[in-house]
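In this view, the complex is presented without one of its protein chains, the others remaining in place.
Order of writing sets the chain letters: A and B. Residues in each chain are counted from 1.
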Amino acid sequence: MNSDEVSLLIKKLIEKNSKFESGDLFAVAEIKDLYEELNLKLSEGEGLKNLTKFILILYELAESLLEPEKEEKILELFQAANQSIYDLLNVPEKKKTAIQMINETIAEIKKFKSEFAQNKKNELFSSVNLIINKVENLENGDLFLISEIKEDFENLQKQIEKNSSIECCLQDFAFLIEAFLFTNENEAIKKSALESLKDIILFYKNEIDINILNKKHDQRNQKINQIKEKMQLNESLSDKYSKNYFNNIIQDEKMLSQLCDEINDHMNKAQYTLVDLEYDETNQENINKIFRAFHTAKGSSAFLGLKNIEEVGHQMENLLVLVRDGKLRITSELIDVIFIGIELLRNLTSIMEVNQFKIEKMVESFKKVDIFSYIRLIKKILEQYSFKKIGQILEEEGLLRVKDVKHILQKQKETSKKFGEIAVEEKMITPTELENAVNKQTSSLKKSSYVRVSNDRLNLLVDTVGELVINQSMLRQILTDSKMDNKAVRERVISQLEGISTNIKNIVLSMGMVPIAEVFNKLRVVIRNTTTELGKAVIVDIRGEDTELDRNVIETIYDPLVHIVRNAVDHGIEFPGEREKGKKDRVGKIIISAEHKGNGIEISVWDDGKGIKKERIIEKALQLGLLGEDKIENLTEKEIYNLMFQPGFSTAEKVTEVSGRGVGLDVVKKNIDEIRGKIEIFSKEKEFTKFVIKLPLTLAIIEGFVTEVGENKYIFPFNLVDEIIVPQEEMLSIMDNGTMMLFNRGIYIPVIFSGKIFGESEYKKDTNNLVAIIIFYDNKHYAVVVDKVIGKQETVIKNLSEVLNDLAVFSGGTIFGDGTIGFVVDLDGFLDKVKDLEEKIKKN
Amino acid sequence: MAILIVDDSDIVRDVVKQALNLYGYKDTLEARDGVEALEKVKKDSSRIELYVFDVNMPNMDGITLVGEVRKIDRSTPIIMLTTETDKDKMIKAKNFGATGWIIKPFDAPRFIKVVEMFLKKT
Partner (left out) sequence: MSAEASSVKYLIFSLNKEYYGIPISKVREVIRFVNITPVHETLKFIKGVINLRGKIIPIIDMRLKFGLQENQYNDRTIFIIVDIHGVKSVFNMGITVESVHDVTDINEETMEKAPEIGLKLKSQYLSGIAKIKDKMIMLLNMDRILTTEDVILMKDFQKNE
């Protein structure tokens, strides 16, 4: 026996023990292995028989580490055991205490084993008692509590080992629960169902303890059978159905049978979808599917006069509308409710089938099925989740008197207008008050600040990452195992890796994107409110609302857009009379649009109002000292409009309710700067004003087209690159103004030497063998000359530091596989620079 | 007796299967997702001596699958294959009736060691 080896083993054991994590099969296997090995090593030594026995006990105990409830104590026992074994073998002076410790530990293990059995029993008892408690508290049709009990019962079931008598107990239990639920009109049945429920639970309790039940089992069976009989005989239900309830059923066996098939089909689909829904509650399509299933069931049964099916279908529909509109969240309870609905409908159709669609028999059986408690249950849920009425809120706020509410309700009957609209029309409340009330009404449903990601996407991501991990381990294997290292394997692994990372990229990017529609719809409301407030009339045209933007960008862009839109209504659109004089439509027009453009997204707000007076802006800027007199002459149109973004600038001649709220366009610009966007104004006096916001795609990864110019690499957005050409001398010509043009495919394209723009000193200048990439941007072609084309590559855009923020030519940098850095070209900035340079040349 | 391997990744199934074959467990069943697996369990549960489930799969995930299988087969051990990020899920899987888990990536000997903990080959 090698004592070094032994102490090493024990040390390993102590370490494994301390790092053990619940459920980790490796760790369990390793601990067992280590004890086994230890046992083996020790059995070589003399006089250690007792110790090896002890270790065998530990070895067996290790298996139980897989049971979570035992784990903690076992680890504790192991800790004591390992330490004393170590002491016994290595520390002679502690030998005595170690032996004592080992004996104690053995005693404790024995105690633990028997105690645990008792504990488990006690635990089961207390869960059973809990269920009894709940059963006693059962109120009529409290489905949520029932589903809780059901769940408790199933959990209980799991804790108990397989046992046929308990199995059938559960079936009885399920039956009783249903009996309880659907016969709650009949107190007697309910009572005995409840009693039997308790019986079953007691039976359970006893089963746990000792098996003395056979006799009792029989008693219980008897009782359950009694209930079953009573339920069969229960005629009282038929009172619930009014006399004529089933009178309108159409006597057409063929159609009825078709209907049955149809409903069953729909219910199957609904059930399938419901399972999906449980895992992805946000899936609108699935909610719609279930909705349609019930909708169709309702429609066709109504057609054939099956009022009971129609009513159930109708209530389900109501419930699902709430879900569809996001007013009711999908919970497991709700899913249970829907399941029960599905079962109920299936029950009804099976009654039809069993009675071979003979109406009299069908009706007889129908009358035994209580649909009313179910309908009541749904109504209860609907009440709970429905909104407060707007009128109620306004009344609570003290804005309307009870009399007013009645008055409006009366009016509402005559028109199709909404309550709030009438209240505003009657000048009882202001639009703002209404808006507040509406906000209050929906505030309970406001989205929380955390991001909701569809489960599908998330699962896909986690799964893909899992594949990545596998791939990584394969890579490792290839690197360490020379047998595996052949070209084919390597290529397979690499191509898998590429596939996986592309997947991950796409999933991750899609997670943060939301359509701008939500913002645009809010703007519509803002415009409507502002126009009513000001007495103007405006048509709103919204385009590209399904354009997806990063969630954060959407949040930041909202305030600036509200400001711009309010400005458009307040300062842009004229009053109807004024418009008529100006030979415009009385109704103004505002177009809000979003679209992908180049490497980013462009959002614009256009109005056909009075436009911007440039003189007025200059005047104001002079007054405010934002502009020196000497500079007026050289101002470009763009520069004039940009003055409006200066802090403190406001062109409104009088401060109005709507726009004059102390927030100027400077704040708008600041907000947009924050998300690395650009804002520009276009206008023509008396005709239009257009605000254009250009946002970079926050997609941190683009398809890049890598080129080399001078000493650096520059990346152009791949989607803008039309083609690469090596122009022949005769394709190039110099224009009068000194610029070079390239004649390609029938058009003249301006040639841009990118080296000049990038400030590279050593770029290819001679016109022989130029390489030009043809870029198509903003409806124009440009031939950008580069030194060398490297090719397409996925490019991760990294922020260039704040220090380099002035470099508008670049939207960021990137790091290549070899560690070198390249710069990602921002086409707007690039072309601006081109213009600047041209102007400089002109001036010289 | 057979071992049922359920994973939507062809690579993982391949690796696991190869490892099992290498150590003499030649009888393996495979499924790509929970739904497919459940069908096999319904048909063959008496023949299966060990389950190996991935956690994240389309159609029906591994955890649900554990719950479903436990309705049919209470005692056969279920080993979950997981990535480290999934620890919370593992607790859930255990509550559903999984026997334990193994963190990906693993090598064949380690995996086999765990398998043998459950299948004492004679």
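Basically, a residue touches a chain if its C-beta (ideal position, glycine included) is under 8 Å from a C-beta of that chain, and two chains touch if they have at least 3 such contacts.
Computed from a predicted structure; not experimentally measured.
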| item | value |
| --- | --- |
| Of A:I539, A:I821 or A:I841, the one touching the omitted chain in the full complex | A:I821 |
| Omitted-chain contact residue, chosen from A:P92, A:G299, A:G759 or A:G791 | A:G759 |
| Candidates A:I57, A:V369, A:V789 or A:L807 - the one touching the absent chain | A:L807 |
| Interface residues of subunit A (partner: the chain not displayed) | 711-712, 758-761, 798-804, 806-807, 809, 813, 815, 819-821, 823 |
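Simple rule for what comes next: only the chains that are shown with their structure count from here on.
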| item | value |
| --- | --- |
| Rounded Å distance, subunit A centre to subunit B centre (Cα mean) | 29 |
| Parts of subunit B lying in touch with subunit A, wherever the complex brings them together | 8-9, 11-12, 15, 54-58, 61, 64, 70, 74-75, 79, 83, 85-87, 90-91, 93-94, 97-107, 110, 113-114, 116-117 |
| Interfacial residue positions of subunit A with respect to subunit B in the complex | 21-26, 28-30, 32-33, 63, 66, 68, 158, 161-162, 279, 459, 462-463, 465-467, 469-474, 476-477, 496 |
